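Structure incoming, see below.
Missing here: one protein chain of the complex. Every other protein chain is in place.
Residue numbering begins at 1 within each chain, and the chains themselves are lettered A, B and C in the order written.
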Amino acid sequence: MNNQKLGTLLISCPDRQGLVAALAQVLSAHGVNIVDSIQHTDRGAEIFFQRIVFDLSEIATDRDTLGAAIEEVTTRFSMKYRLRFAGENRKKVALFVSKYDHCLYDLLLRHQMGELDCDIQMIVSNHDALAPVARQFNVPFSLLVKTKETKAQVEAQELALLAKNKVDLLVLARYMQILSDDFIRKFSGDIINIHHSFLPAFMGGRPHHRAHERGVKLIGATAHYATADLDEGPIIEQDVIRCSHRDEVSDLVRKGRDLEKIVLARAVRAHLDDRVLAYDNKTIVFE
Amino acid sequence: MNNQKLGTLLISCPDRQGLVAALAQVLSAHGVNIVDSIQHTDRGAEIFFQRIVFDLSEIATDRDTLGAAIEEVTTRFSMKYRLRFAGENRKKVALFVSKYDHCLYDLLLRHQMGELDCDIQMIVSNHDALAPVARQFNVPFSLLVKTKETKAQVEAQELALLAKNKVDLLVLARYMQILSDDFIRKFSGDIINIHHSFLPAFMGGRPHHRAHERGVKLIGATAHYATADLDEGPIIEQDVIRCSHRDEVSDLVRKGRDLEKIVLARAVRAHLDDRVLAYDNKTIVFE
Amino acid sequence: MNNQKLGTLLISCPDRQGLVAALAQVLSAHGVNIVDSIQHTDRGAEIFFQRIVFDLSEIATDRDTLGAAIEEVTTRFSMKYRLRFAGENRKKVALFVSKYDHCLYDLLLRHQMGELDCDIQMIVSNHDALAPVARQFNVPFSLLVKTKETKAQVEAQELALLAKNKVDLLVLARYMQILSDDFIRKFSGDIINIHHSFLPAFMGGRPHHRAHERGVKLIGATAHYATADLDEGPIIEQDVIRCSHRDEVSDLVRKGRDLEKIVLARAVRAHLDDRVLAYDNKTIVFE
Partner (left out) sequence: MNNQKLGTLLISCPDRQGLVAALAQVLSAHGVNIVDSIQHTDRGAEIFFQRIVFDLSEIATDRDTLGAAIEEVTTRFSMKYRLRFAGENRKKVALFVSKYDHCLYDLLLRHQMGELDCDIQMIVSNHDALAPVARQFNVPFSLLVKTKETKAQVEAQELALLAKNKVDLLVLARYMQILSDDFIRKFSGDIINIHHSFLPAFMGGRPHHRAHERGVKLIGATAHYATADLDEGPIIEQDVIRCSHRDEVSDLVRKGRDLEKIVLARAVRAHLDDRVLAYDNKTIVFE
């Protein structure tokens, strides 16, 4: 099967009877075969979620007609939806970094390998330390230094840059600056952050030092959507690695790097594949 | 929501367009709401698999009428299917054991705790060692000793016992006897076995000794459907645990017990929940 | 090798040059062979820790003489130490439980299997729910119900019971009462507790509910020494299991049971094997 002939439809709406049938029917009516479908109902909140992957290779009409028909159904059922046809509307991504290079390298290498279905538009940093990495991978690099005084102004520049490049997703790949609430509210896309602890343990600064001091036997990393409340946005992915009394803080930092790379990459990949739905400060992540 | 009002439909059939819509429609037409649905298509083999959980609390007709309607659709599309209404047709299970008690205790305790939706009809053993455990949990215990000479005859007794009790699922919970091909062919239900290695590594006897000799850094356990080919049936669940040069064979045996219990319990639970579909010597396990 | 001929020496002291040589020499001088030794130095705190397992089968003197010689060395170097000869001084354990039976069953079964080198002296509970389990395993069961008014008095009874039975280790196997600071101070032995979260996340009550609400992707369990500060004692062992948006609180509780059993059992086993040294609100756990 040609992956280029696939479409993805991601749905959420108040639960009611007949939703699945309605969507299945509209696709079937256009000669479109459902190759993968998964749904979830939050029984407490009475919300319905579904992700459908369908095959367009024998479509009886065309993409526009199908899109209009889907629009009609989703309106009827008050559905929020995202519809994407493979090969169209690749997501545009910006990476914000500081001095740590492990997450940056990891994302660039995965992109080069074809694991991340997106265009990496730019790397933005408050340091020039990683400019050579950007150059290695031919990604435009913007040095935008912020001080307490210039923060609002530089954030405005950043927002303009993101808007100009039509960035859909901003990945904070160990970016050591705190974005203002205002920035987060104004950015029209999504923001994914990686925090180097198993949230909600060790929110805030220096989590490895605090984990060492507390004597935990596992350290973690958490990828989440950034919201105005620092480290409290919806969690997309988490993982842990074993540590022991033998590990000094520098060992936790080293072990943490492997964890952060993998956890962030899984979260970004899930987001790019339209497998994540955020609601009620949580996420649905369809496998 | 009342779980007693749920039904489960498990489907497999040659892939073709319109399957999802047809099933969704028949349920919707009877006022039945789909609360959970997951599907998978094996693109190579062109086989379609789906598991649907639906809510009967506002059914517009009744279970028999719905059953007949589902029968009609599945026939039309040459679907193999299993339909089960919660509270009806609880699966009947037999446990075959020898001298090791850890898997037996684990399954009985999980059953007592309500984790396993089934009736445990009997425990069968070639030793009397575990009769007291059966007594503790009030499960009938049958001592059926086999020798080379009596094997065929005793297996016939076992089959009669299973048939009489309408056993759907036979769990080999560290049963140290090899069932004959004939037994496996004749038993009308399913058989789940636990093997104490990460199959296909260390098929056959004494896997912990061989793992120790090979110097592996992880040991495993595998739950699979028993087929005529020993240790080669469809794998349902596997897991591993770390070991090291410090572990002697007795340590591997000890660590293995925790693994075997959990892997077998997960496989049995998935089977009882109608989440497993076997085909082509593999399994689909819906989460 | 006969395990009954083994001795274990557990040491901690301020770090200084010559410690290892002094201990090795005293053992060697008595014809005692070191079969296993592991040491750790906390460079920051400048504390030295060592665990030595030695073989007494060719001892040139006798246990008392060896004991006296070890006493001499440890005094000279201001060492805290625990010395134990296999087969002597088995630790005496009390289990405190409430209504949940999974940890209790697990510990009793492991003990029956020979995994836990101790004598289980008694089970104490504030409910009679688990009396039948105690009976199954022939362990004395004491029902000691506490109310706000009687708490001090009942705790005094408990302490008397523990003292009378010379209990070295008290395991809180999902005991749903909070022990008073006074009790913890007065009990002369060690107390191990199991908390059903990945500490320090979700300290305090209802951790599974809070984990569900926060939308974490892993849940954990933590075994730690109980101290006056609730859930803040030295951590012995932790582990996690993956969860998802599909898991309701009841699923987390179910998954948590497997985790709690294993984490608590590992911690208790490490403690019984004299592999744990607590200091500075952390633990050294020698593998």
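The rule is short, and it goes like this: contacts are C-beta pairs under 8 Å (C-beta built on N, C-alpha and C of every residue); 3 or more make two chains touch, one makes a residue touch a chain.
Keep in mind that what you see is a predicted model, and the values were worked out from it rather than measured.
Novice: Which residue from A:16, A:43, A:186 or A:254 sits in contact with the chain not drawn here?
Specialist: Final answer for the missing-chain contact: A:254.
Novice: Pick from C:20, C:144, C:203 or C:230: which residue touches the chain that isn't shown?
Specialist: That would be C:20, which touches the missing chain.
Novice: Touching the hidden chain in the full complex, which residues of subunit A are there? Just list them.
Specialist: These residues touch the chain not displayed: 101-102, 105, 109, 113, 115, 136, 244, 246, 254, 257-258, 262, 287.
Novice: For subunit B, which positions touch the chain that isn't shown here?
Specialist: 40, 42-43, 198-202, 214-218, 220, 234-240, 244-246, 248, 281-285
Novice: Footprint of the hidden chain on subunit C, which residues?
Specialist: 1, 15-21, 24-25, 27-28, 31-41, 43, 58, 287
Methods note: only the chains that are shown with their structure count from here on.
Novice: Rounded to the nearest whole Å, what is the centre-to-centre distance of subunit A and subunit B, using the mean of the C-alpha atoms as each centre?
Specialist: That gives a centre separation of 37 Å.
Novice: Based only on mean CA positions, could you tell me how far subunit A sits from subunit C in angstrom?
Specialist: A distance of 42 Å separates the two centres.
Novice: Any chance you could list the residues of subunit C touching two or more other chains?
Specialist: 244, 246
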